[in-house]
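With one protein chain held back, the other chains of the complex are shown just where they sit.
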Amino acid sequence: MFDDLRDLYQEVILDHGRKPRNFRRLENATHHARGDNPLCGDKMDLWLAFNEDGSIADAAFQGRGCAISMASASLMTETVRGKTPAQAKAMGAGFRELAMTGHCPACDAALEEDMERLTPLSGVHEFPSRVKCATLAWHTLNNALDDPGGKEASSE
Amino acid sequence: MFDDLRDLYQEVILDHGRKPRNFRRLENATHHARGDNPLCGDKMDLWLAFNEDGSIADAAFQGRGCAISMASASLMTETVRGKTPAQAKAMGAGFRELAMTGHCPACDAALEEDMERLTPLSGVHEFPSRVKCATLAWHTLNNALDDPGGKEASSE
Amino acid sequence: MDGLSPAPFDIAAIRADFPILASEYRGKKLVFLDSGASAQKPRQVIQAMVTCMESAYANVHRGAYHLSEQATADYEAARAAVARFINAPSEADIIFTANSTMAMNLVAHSFGRGMLKPGQAVIASEMEHHANLVPWQMLRDAHGTELRICRITDAGELDLGHLAELLADGRAGLVAITHMSNVLGTVTPAAQIARMAHEAGAKVLFDGSQAAVHRRVDVQAIDADFYAFTGHKLYGPTGIGVLYAKADLQRAMPPFLGGGDMIASVGLHHSTWAEPPAKFEAGTPAIIEAIGLHAAIRYVEAIGMAAIEAHERALVDHAMAVLPGIEGLRILGAAQDRGGVFAFALDNAHSHDLSTLLDRAGIAVRAGRHCAEPLHERLGAESGTCRASFGLYTTAAEIDYLAEALVSARRFFA
Partner (left out) sequence: MDGLSPAPFDIAAIRADFPILASEYRGKKLVFLDSGASAQKPRQVIQAMVTCMESAYANVHRGAYHLSEQATADYEAARAAVARFINAPSEADIIFTANSTMAMNLVAHSFGRGMLKPGQAVIASEMEHHANLVPWQMLRDAHGTELRICRITDAGELDLGHLAELLADGRAGLVAITHMSNVLGTVTPAAQIARMAHEAGAKVLFDGSQAAVHRRVDVQAIDADFYAFTGHKLYGPTGIGVLYAKADLQRAMPPFLGGGDMIASVGLHHSTWAEPPAKFEAGTPAIIEAIGLHAAIRYVEAIGMAAIEAHERALVDHAMAVLPGIEGLRILGAAQDRGGVFAFALDNAHSHDLSTLLDRAGIAVRAGRHCAEPLHERLGAESGTCRASFGLYTTAAEIDYLAEALVSARRFFA
């Protein structure tokens, strides 16, 4: 009945949605933020720890949400590891573009490989009310980077 | 251009409108009320004095208003003279009926002659927003009779 | 058949009155199960609004020319129709607002700030829509009233024993309770609640946003002090709501918004207020929308509220026969008396994912917490539910189709 939705719910999304990676509280985190999607009431906590060179050593999250938002957060925690804050933000910008339009012409070669890991989520662009589910994790990441103390982000 | 409006603005109305009778403050009044038509902002003061037998000895008014409301007040002060409060109220009820419907089947024979003096105003029934202009004086009369102290009446 | 029987409930003819129900999207027929959020509009309502704008439009209450007199008469006729619809003693008891949220806020400001004293309490319940909860929180914070929350049972019914406890100290000034839950479908025993409130010296406000659509409401029979509902859920346009308020309360309450039409006279420094209900209707009212609401009331009354209620009861019975058999499906609440609204969750699908799937099947349901967060917490459904809600155009076949789609959805996420 829903075969044409396999584009949106690709196997990797269902998999990350069911078994999100890095789904835990990060004890040695220096940065934390809370994300909130008022539309569905989903919430997530994101923690970051850094290497001495300033790159992200570890990212982990906890929360509840739909398959899309869980998968997006899970994939994000995997892809931002080793990135500098600037790189992570650039990826977030690219991802938002991807989620809203289905592609990201601005994503330059340096990001390409990492962005590819995120492309399974590009199907949301056809579902305007679901775009926020996909971008919530990345909004929360931005907030954690800008304000380590833990301000609330919303995916508006 | 406005010949068909002669039904509403009969000569007697234009005459009473221009030169309202009993247009004065009544020094020996025992009853007073103030009437107010919020739609056009017109206001009037009505005073009553009584005979020993309880009938109305004198009625006078002051205020500003359109030709209809001035004429109606003027005619009222003339017709209520000599009436008991109950009779005056019955006339008021009859007049409201007249103003709203164009006739007053309920007006019994006793009132007939006095009501006839008021029939020039029956034309207002075709002008819903003007009915209040015609009835304001009678509302104010009711208030003066019920509450001699001078509460505000509105023609709603 | 004798002449007094209600007209048979001709669902095909009714559906033909709603142009949008014939629409398709991605090759799927629209199955609209979100009438509880806002109902679709029959052509009679659309036509009434068009006619007003094409041939009888002007501002009301202000003009002495025939077009304005006509519009005023039409607007006031809508008020009279609303009064008859809920059996208000007089059309003067009907205040038009922008929606029921504004109706509740009007009570919170004019009655709450104007007539309740700091230290008095407002009682709401765990199953209120945010529109009947947030205004009382704001009143508490601004005015120093207390907010007390009446519990519900696990079945989703109001816990009347708890209500009695909350009323016991006599400090409650207002009981503000839904007449029908927008999540559980629970219909509350309004007459009994009003009796309890009145015996304890409190006034009572019913949020009838849902109830007025599904049942015949009689504000005198239940002895409501305030009763609120909203046009767009009753097959009328957006932009118009209703507050019924008893005449003596309207007289005693200070106005809410200031402006034109609500005054008797205005000086630069002091003004006096118009008589109710004008006192509570500041500015140009929703004229076209009142006329649309009038047409909507005419529409449902031509069918008959009893017939509508019977139709929806049959749909609920059908849904409750068909759906609980679906594996992994949880339906919230189990009230004895329930209207055509219910929330559900699938054990392996988030409400948001589920609604995306159902949408692809053509089925419109709401996902989330339906402006009732506390209720979802109370029932252990923090991450939301899907909600199906019926209109007078809903069919049993649509419910069967929903059931089928739910079975497929569960398989999809397996």
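So that you can tell them apart, the chains are marked A, B and C in the order they are listed, and the count of residues begins at 1 in each.
Here is the rule we go by: contacts are C-beta pairs under 8 Å (C-beta built on N, C-alpha and C of every residue); 3 or more make two chains touch, one makes a residue touch a chain.
Everything numeric here is computed off the predicted structure, so don't read it as measured data.
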Next item on the list: Decide which residue listed in C:P189, C:G304, C:G328 or C:P374 touches the omitted chain of the complex.
Entry: C:P374
Next item on the list: Identify the residue among C:I149, C:V322 or C:A403 that touches the chain left out of the display.
Entry: C:I149
Notebook entry, point to check: Any idea which of C:P89, C:G144, C:G260 or C:P324 touches the chain not displayed?
Noted result: C:G260
Check: Which of these touches the unseen chain: C:I20, C:A73 or C:A321?
Finding: C:I20
Margin query: Applying the definition given at the start, please give the residues of chain A touching the unseen chain.
Written below: 36, 38-39, 41, 127-130, 152, 154, 156
Note to self: Under the stated touch rule, tell me which residues of chain C contact the chain that is not displayed.
What the structure shows: 19-20, 23, 25, 30, 32, 34, 37-38, 40-41, 45-46, 49-50, 53-55, 57-59, 62-68, 98-102, 104-105, 108, 113, 126, 129-131, 133-135, 137-138, 142, 147, 149, 230, 232, 237-240, 255, 257-263, 265-271, 282-289, 352, 355-356, 358-359, 363-368, 370-371, 373-374, 377
Checklist line | Absent-chain interface as seen on chain B, which is shown | finding: 1-2, 4-5, 8-9, 14, 17, 39-42, 64-68, 127, 130, 133
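As a convention for this text, only the chains that are shown with their structure count from here on.
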Item checked: Chain pair whose interface holds the most contacting C-beta pairs -> A-C
Checklist line | chain B-chain C separation of Cα centroids, rounded to whole Å | finding: 46
Notebook entry, point to check: What whole-number Å value describes the gap between the mean CA coordinates of chain A and chain C?
Noted result: 38
Notebook entry, point to check: Mind pulling the chain C residues that touch 2 or more other chains?
Noted result: none
Notebook entry, point to check: What parts of chain A, by residue number, touch at least two of the other chains?
Noted result: none
